[in-house]
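Accompanying notes for the structure given below.
Heads up, one of the protein chains got dropped from this complex, but the rest are sitting where they should.
Moving on to chain A:
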Amino acid sequence: MTIHDYQLSQLDLLEAEAVHIFREVAAELERPVLLFSGGKDSIVMLRLAEKAFWPAPMPFPVMHVDTGHNFPEVLEFRDRRVAELGVNLVVASVPEAIDRGLVAEEPNGSRNRIQTPVLLEAVEKHRFTALFGGARRDEEKARAKERVFSFRDDFGQWDPKNQRPELWSLYNGRIHLGESIRVFPLSNWTELDVWHYIQREGIEVPSIYYAHDREVFERDGMLFAANEFCRPREGETTFVARVRYRTVGDASLTAAVKSDADTVEKVIDEVASTRLTERGATRGDDRVSEAAMEDRKKEGYF
């Protein structure tokens, strides 16, 4: 930050905007919760929430929608970080919901879609009125149209054609009983901004974001880790490769990318020069159709 010309860097501006959003929600909405997956975006969110209310603790719990398909490194990180901050962790468990019959396993084994009812049930149970998510507009084209305060009806649905206009930094958080707001403080951040911020703040992220050797196999042009959730089919052979994860989602359909980037500086160089979007490179779930994300969002997904 150069004080002399009263000019803020892009990271300072993005941080100031995000902090403003966190405070606005805490002031106006009764029961917020921060969605925390242990992924890099939600880790940055946690840091911003910590800053927004410092020296007081953040005035809301965090929630993890646990698909049961986790990378152990991420789960370990989640629990450690939550303990350090002393915040409450709510876990909405998909495997448990399957056992109870709330949702049924899909034929392809993906739990991406069925996590939505589990999320919505937890929201209803805890009467959460605002859910902070780490989604960014640069991630996906349906998200490029999303508001910072994204209104959801009492079924958790998003109506893209009927969004509230959002002007200046005046956010409309008014809702009726049963309705909720999804809040995206990182709306204007790019993947590169997130990494620059991780570097600047010295934020720790799970080790799988950095290059490591892993047993993988190739499917649809992507590299998947061979693990309990994701096994090679006939004709797919496993091999050890130097990889890292650009996104961390459901372990059964998040792919790794070949990489030698084992430090935050190298990751920044890699992200700056890549020619593939992070979702395009690593997410099996967005490949279903052109509007896969939009359809899931309408059903109540993030």
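To be clear about the criterion, a residue touches a chain if its C-beta (ideal position, glycine included) is under 8 Å from a C-beta of that chain, and two chains touch if they have at least 3 such contacts; residues count from 1.
Here, contacts and distances are computed from a predicted model.
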Checklist outcome for this item: Matching the hidden chain's UniProt record against "HTH-type transcriptional repressor YtrA", "ABC transporter permease", "Ferritin-like domain-containing protein" or "Sulfate adenylyltransferase subunit 1" returns "Sulfate adenylyltransferase subunit 1"
Checklist outcome for this item: Where A:80, A:100, A:127 or A:174 are the choices, the one touching the absent chain is A:174
Item to check | Residue of A:42, A:70, A:187 or A:247 in touch with the missing chain, whole complex considered | outcome: A:187
Checklist entry - Just one of A:31, A:51 or A:266 touches the chain that is missing; which is it? => result A:51
Item to check | Touching residues on chain A - with respect to the absent chain | outcome: 3, 5-10, 12-17, 19-20, 23-24, 26-27, 50-57, 137-138, 140-145, 160-161, 163-170, 172, 174-176, 187-188, 190, 192-193, 274-277, 280-281, 290-291, 294-295
